[in-house]
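Could you have a look at this structure, given as structure tokens, before my questions?
Of the protein chains in this complex, one is absent; all others appear in place.
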Amino acid sequence: MPHAHLHLDPKVREEARRRLLSAKGHLEGVLRMLEDEGVYCVDVLKQLKAVQGALDRVGEMVLRAHLRDHVATAHERGDVEEIVEELMEALKYR
Amino acid sequence: MPHAHLHLDPKVREEARRRLLSAKGHLEGVLRMLEDEGVYCVDVLKQLKAVQGALDRVGEMVLRAHLRDHVATAHERGDVEEIVEELMEALKYR
Amino acid sequence: MPHAHLHLDPKVREEARRRLLSAKGHLEGVLRMLEDEGVYCVDVLKQLKAVQGALDRVGEMVLRAHLRDHVATAHERGDVEEIVEELMEALKYR
Partner (left out) sequence: MPHAHLHLDPKVREEARRRLLSAKGHLEGVLRMLEDEGVYCVDVLKQLKAVQGALDRVGEMVLRAHLRDHVATAHERGDVEEIVEELMEALKYR
């Protein structure tokens, strides 16, 4: 791993885990919807979007911690180019 | 339910369920990552984005079936306004 | 043109043109910002996002009219497959 010594803030890691568990529960709810023959398409689209919103918010938490703890100190560490390029890659639209 | 008689195509429902199960497995992978103290932020961001991409593709499948089966026949059913407004709502950015 | 006889609703066309003109004015504002040596990156990012928000709203107006006038009548015209596929293509994330 290129940044063996750079880790996600433990508090953020725990909060991200907690939120991701709830997003997983929500995803399981969509799976149950899809077992119902009578399910209506737009209801599925809305629930999928809610799960994606929850994943967005987890992403935002992790991004904020990364900017604060690792990007903001990159110049002092001397790995600015690498840190910036890998982050630009991760931020690209799906 | 406003469209009690409109249902998601059974073949699409089954395929969406199958893909969503795999997205759930992927999400569980991210949860395991978050149990590792040494996890690096950008790795989490990339895996979250891969799960989002999988959910996007499930959404696209359901949207395509909805356009084909329910929106394209709305004028004959007489519920164009309702079908269009609820779809616009579901398509809004997160 | 595959749909020589399908046109954007004149009222929506006029409103879209009006909004696009204002988005263009906004874009010209960003161009002026970029002539200032002292311009700050985040100010440019925010203004770009405002222009994109305006373009999103024009896109939503055109999409709504298309769903209402052309997709909702596709089954009666007999071109469902073509109408759905070209719309799915146009709706893909950037």
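Worth a mention:
Letters A, B and C name the chains as they come in the text, with residue numbers starting at 1 for each one.
FYI, a residue touches a chain if its C-beta (ideal position, glycine included) is under 8 Å from a C-beta of that chain, and two chains touch if they have at least 3 such contacts.
Remember, predicted model here, so these are calculated numbers, not experimental data.
Interface with the hidden chain, as seen from chain A, comprises residues 56, 60, 63-64, 67-68, 71-76, 80-81, 83-84, 87-88, 91-93.
Against the chain not displayed here, chain C makes contact via residues 1, 3-4, 6-8, 10, 13, 16-17, 20-21, 23-24, 27-28, 30-31, 34-35, 37-42, 44-46, 48-49, 51-53, 55-56, 58-59, 62-63, 65-66, 69-70, 86-87, 89-91, 94.
FYI, only the chains that are shown with their structure count from here on.
Centre-to-centre spacing of chain A and chain C amounts to 29 Å, using the average Cα coordinate of each chain.
In whole angstrom, the spacing between the mean C-alpha positions of chain B and chain C is 23. Chain A and chain B, compared by their mean Cα positions, are separated by 17 Å. Among the residues of chain B, those touching two or more other chains are numbered 56, 63, 87, 91.
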